[in-house]
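I am attaching a structure below and will ask some questions about it afterwards.
A single protein chain has been removed from this complex, and every other one stays in its place.
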Amino acid sequence: MLETFGHLPVAWLLFAVLAAAAFMAFYVGRTQAVGIARGYTSQLNSQPNYHGYFVAMATIAPAAIILFLYMLFGESLVRAQFASELPERIRALGDLELGQYIDRISEHATRRDATATGNALFDAASDRYTNLVGLSRIAAILLAVLAAAGGFFFGRSRLSGDFRARARVEDGIKFLLFLCAAIAILTTIGIVASLLFEALRFFSRVNVFSFLFGTEWNAQTGADFGAIPLFFGTFLIAFLAMLVAAPIGLFSAIYLSEYASPRVRSIVKPILELLAGIPTVVYGFFALQFVAPIVRSSATWINGLPFIPDGFLAAQPTSALAAGLVMGIMIIPFVSSLSDDVINAVPQTLRDGAYAMGATKSETVKQVVMPAALPGVIAALLLAVSRAIGETMIVVMAAGQRAQITPDPTADLTTITVQIVALLTGDTEFDSAKTLSAFALGFVLFIVTLIFNLIALRVVKKYREKYE
Amino acid sequence: MSSPTEGPANTGSFVTEEALQRLKKRHAAEARFKLYGQLAIGIAIVALVALLVSIFGQASSAFSRHVLSYDLNIEASYVDPEGTRDPDAIARNVSGFNLMLQDQLADEFLADDADRNDQRELYGVFTRLAVLPIARATADAPETIGSEQIFNVALADDIDLFLKGGVSARKSVEIGTVAAGEGSTEDGVTLTLASQDDAEKLSAALTELTRTDVDDAPAVALIKAGNTWYRMESSEGRNLSLTYLAGPRVLPAEGAEMEALVLAQSQENRTVTDRQIAWTKILQTQGRVKSVLNTSLFTNSDSTYPELAGTAAAIIGSLLTMLVTALLAIPVGIFAAVYLEEFAPKNRLTALIEVNINNLAAVPSIVFGLLGAAVFINFMGLPRSVPLVGGLVLGLLVLPTVIIASRAALTAVPPSIRTAALGVGASKTQSVFHHVLPLAAPGIMTGAIIGMARALGETAPLLLIGMVAFVAEVPDGPMDESTVLPVLIYKWSTGAERAWEPQTAAAIIVLLVFLVLMNLIAIILRRRFERRW
């Protein structure tokens, strides 16, 4: 029986049971409330339905909490218990190998069609593991059932004519709503905690300074972890992207908000936004298939010019320039729509003031509107830079893998995000410096983009307040 | 103050020639500035058009593909050597079917003394796994064993590419008729052209297609005389000395029609050999090569052969992932928005949550992938490559988008609705759930769909949680190994063979079609239900 439970897809089953329990509790609560009212439900403080909701809530909330805790900690409890039962010689292997051993066993144990391997210890351990899982599940379910029953009786005992069931239910709903809002915070905490945790593990093996300031990167071999070439590649490509996106996005925004007729605006704006809706992997394909060859042949052509030294440009099949150009196209709508917003937020009275002085449209834009919108525009550009730094697929597909520092944009460069993908794709063990370095890179990426975003959001907020 | 006569008389500078010149300059600057704006928009639109045109152009060849319509003799000795007629055994016997097809092709096209290299060359015309449908069809109808059946066999991707005009630049030239012929198919043939003009036409085509930037890479000509194909080794005036490639092993009769296929690259430099081209051409003349709609693109799962690879598994994987994402992001997003917009007290915790959500919306997506790898896979021990984890990661990723859109929709509901509900004695919660939320629903759903569309196109975080694994079967559920469309696109784009390119472009179009559909729904929702207060 333990084995059966060890294999069963308990989650779906439990969900059904919980739903049924809630429904039953609702019905009981409601009936009881109607009984209390003796047919005059308007005498009750709250409608019978709310009494029903209350009892249902009291029933499932404790059970749900217990099951949630089990989901979080169940497996690690089972593993801890299992590890303590293993023979001494396996436990002596050390945390890393012990963990891998248990991984193998748990993987074998969870396969329903698993057959004996012939290794007596392994098979016995596998059986034991299945049993432990089953046991833990039964314990969790029993606990949940007890909690549900307790909650059910507690809920019923509270019902009475003056019981403010509706207020209680609404408190419950409000709490649930709050929990949902808190998930956003939890996500951030999760991101920071996991990145920081793994990054610290990485820095316990590799010196922080040699990571931040080293100029050699050979993570695949686990040899060198100097991230400067990655930072360089990241910022060079982001810079190239901004060279494309900033002028095009800004001028588009100015034209759309100051010059274009409503008709033109209503056509062009969605087209620009279309650029933002195209998945980045599509841009990556475009960069790889069409832009990179053009960049390469142009570079070869430049190399062939008489006054250019041989091999002046690297002319690689994937290049920083190809990735940067396409990324710039991708970012245009971010710059243009954010700038459009801030330009539109500049009060009309300022424009009127300039027009009334006899300023032309472009003079008004250049000397009055843009200076007024400057903080907002800078914020828009900052957000765009942050976007460029964190963009992954375009660079993964079109920028290359070589960690090098060169100002030649036709060379293949690598970036933070490219390396994260390269390090974490395929088989990953969470204990090698190679894998952990991806988290250290992720941490740097997160902090840098966070700073950009925070500044930008703050500036935008201040700017909005100024004109509202 | 000054006397009235002084008045506005100091306006002289406006009437001077200089002032008018100045005005002209200012208007020129104005026109220039406006032009910059138009240029910027023009560039953006051109970029978009270039992107779409290039992808559609690439993909167009992937939607059709060439098959060999071949009348196979289903011989029991190959496909069911034990004679059990067991459908499972027949379906599994891919090598038997393969051998059968190979032998029948060899009978038709190879001489009896053909060696292994010849065989390998011939068998390269189609893909080993292309017999799978034949095996399945035969398994479904074992009574067909022993009879002759016509099957469509997918041609190898390089042959397909060649037939679509790829592999090598080429030119077809009509070169009149045979005037005389001598030699044998074994030792070489010399044919004489009927007219000097045709010989010149041929050598002109050869010169035209020979690359000038590379040394020693002359164009080659394949010559068809009658129904036999030769490769031209050299020519002297009207005399062409030829090597036999394929077709009837007889010297062409005098007056037989001739045709030359001039190719820019010799067979050492391309993926399709001269003989394979000759065989394909012969099959084509016989009407046995057909171009069919590439339905396998939608019905097949991933494969290591581009001509057999399809998007079916990835589409289902995407759907399953989106299901999990929607279950997480939409309810949680709406509830969070309701809390922040309607219930949250104005305190520091609320302010923190707000800042946090705005920040989260701008966190690079790959960071969410790191979160998924560290928390869901490493810490919680969930399996890699499954839609459940992918969906959870994407759910957290689009949560801020859904929250922000939902809040905007809630803010758009005028306060009068709330006060009216409170005025008739509804509680705050009731006013929100009975009145505000239903009115905001279209806006919220629009935001949710746009969030889901973003999740559907997301690739990077899924690479980190292992959804890049090769999955050859359609997944059964959210805990089954699978991949998703954008990741499939990424994987295909890294494929080495040229045939992956149109295939990738075609997969992109499948993805874009889904995205367009979702956005259409969002637009229709907005148009249909949008209310201006």
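In this document, chain identifiers A and B correspond to the written order of the chains, with residue numbering beginning at 1 in each.
One rule holds in what follows: a contact is a pair of C-beta atoms (placed from the backbone, for glycine too) under 8 Å apart; a residue touches a chain by one contact, two chains touch by 3 or more.
Rule of thumb we're sticking to: contacts and distances are computed from a predicted model.
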According to its UniProt record, what is the protein name of the omitted chain, chosen from "Phosphate ABC transporter ATP-binding protein", "Proline dehydrogenase", "histidine kinase" or "NADH-quinone oxidoreductase subunit J"? "Phosphate ABC transporter ATP-binding protein"
The chain left out here touches which displayed chains? A, B
Candidate in contact with the missing chain, chosen from A:368, A:389 or A:403: A:368
For the chain that's not shown, point to the residue among A:16, A:120 or A:356 touching it. A:356
What residues on chain A make contact with the chain left out of this view? 261-262, 347, 349-360, 363, 367-368, 371-372
Interface with the unshown chain - residue positions in chain B: 1-2, 4-11, 13-15, 18-20, 22-23, 26-27
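Quick note on the criterion: only the chains that are shown with their structure count from here on.
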Centroid from C-alpha atoms only, then distance chain A to chain B, rounded to Å. What do you get? 27
Sort out for me which residues of chain B touch chain A in the complex. 26-27, 29-30, 32-34, 36-41, 43-45, 47-48, 50-51, 54-55, 58, 331-333, 335-336, 338-340, 343-344, 352-353, 355-360, 362-371, 373-375, 378-381, 396, 399-400, 403, 427-429, 453, 456-460, 463-464, 466, 468, 486-487, 489-490, 493-494, 501, 504-505, 508, 511-512, 515, 519
List of chain A residues in touch with chain B within their complex: 71-72, 75-76, 106, 166-167, 170, 173-174, 176-178, 180-185, 187-188, 190-191, 194-195, 197-198, 247-252, 254-256, 258-259, 268, 271-272, 274-275, 277-286, 288-290, 329, 332, 336, 360-363, 365-366, 383, 386-387, 389-393, 396-397, 417, 420-421, 424-426, 428, 430, 438-439, 442, 445-446, 449-450, 453-454, 456-457
